[in-house]
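Starting off with a structure, shown below.
All protein chains but one are shown in place.
And then chain A:
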Amino acid sequence: MNKRIYLDYSATTPMKQEVLEEMLPYFTERFGNPSSIHSFGREAKQAIDQARSRLAKAIGAKQDEIYFTGGGSEADNWAIKGVAYANRDKGNHIITTKIEHHAVLHTCEYLEKDGFEVTYLDVDEYGMISLEQLRNAITDRTILITLMFANNEIGTIQPIGEIGAIAREKGIYFHTDAVQALGNVKIDVNALNIDLMSMSAHKIYGPKGVGGLYIRKGVKIHSLIHGGAQERRRRAGTENLPGIVGFGKAAELAIENLDGHIRHVKDLRDRLIKGIMDKVDYVRFNGHPENRLPGNAHFAFEFIEGESLLLSLDMLGIAGSSGSACTSGSLDPSHVLMAIGLPHEIAHGSLRLTIGDFTTAEEIDYVINELPKIVDRLRQMSPLYEKVKGGQK
């Protein structure tokens, strides 16, 4: 395998050189504990403050509304459990959707075992929720709406501003998992009426193992991790100093380059979609046609199975992902593909290719050239295809 083509930016991104350089001194000479009173501690504390201010600026928040966590999943857990338990005296009802990330879904299921009631909103064939269904789901016991900004599989972006307005009007906290959206969509937490927002560094060319939760001032929330006084006493544990510095730099770069980034990945994404749709029959394009992440392309190829597609692509050095059952280790295809109403047999042939800043037109053209051949090879082996084509093709 000579060249490798990475088209799985929604899984994780490579770190940018500028981010790495910013982080490096904080592993060695500027290693201090930010809680220490001496100069080592103070310079570490300063670095964290700078990162916090960069992140706040990126989403239109105040600096003291940003809390660093060990990643996006921790931020989701904290937001949902923290708000649920802190507001239990007001009610026990939470509204979410059927297409959330497992960090949200499994947290909600956990709370259901502890007496909370959860409404899982449906989505349409494009993965969009209905604002009417949302309004109808609200009761006087509803304390939290947790609804993802953009879907990690099919890329659909929800009407976050409208949802935020409804939540604000009804006096219900609104949390959004923006792990996929940050750095791909312009986000202003005030304009969108977001009360809590989960973020992750490694999806925006930053390091793994660090994320953040935006908590609007005044939101009643319990802590998840108790201990020292870090993060305004709300998230204990000595800070992941280099990680936080890297997250801050990555957020700054993401916002500086947002328009250019969107243009670059969207152009390549549209080129990929057109190339594949033109060359392959019996393929479905999933997600919303317009309201979607700029770098997300999601296909379902009929008569073949996603894992064999991924393996074949991998043999050519092309990295993608699939929501087929065989790659998730469970019997059913992904809950997102089920929620948009894809029949099982079509969902099994799904392929997600996600494009990022380092993707080139040559790489996309290579995929457009090779992918149809792989699909054809697998279809020639498939008894399902034989039925459609009468074994003739």
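The rule is simple: a residue touches a chain if its C-beta (ideal position, glycine included) is under 8 Å from a C-beta of that chain, and two chains touch if they have at least 3 such contacts; residues count from 1.
Just so it is clear, contacts and distances are computed from a predicted model.
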item: Omitted chain (choose from "ABC-2 family transporter protein", "Amidohydrolase family protein", "Iron-sulfur cluster assembly scaffold protein IscU" or "Glycogen debranching protein GlgX") - UniProt protein name; value: "Iron-sulfur cluster assembly scaffold protein IscU"
item: Touch with the omitted chain, as defined above, among A:Glu18, A:Asp270, A:Glu307 or A:Asp376; value: A:Glu307
item: Contact partner of the left-out chain, one of A:Asp267, A:Asp281, A:Glu370 or A:Glu386; value: A:Glu386
item: On chain A, residues whose C-beta touches the chain left out of the figure; value: 11-12, 102, 106, 303-308, 311-312, 315, 321, 324-331, 333-334, 344-345, 348, 380-386, 391
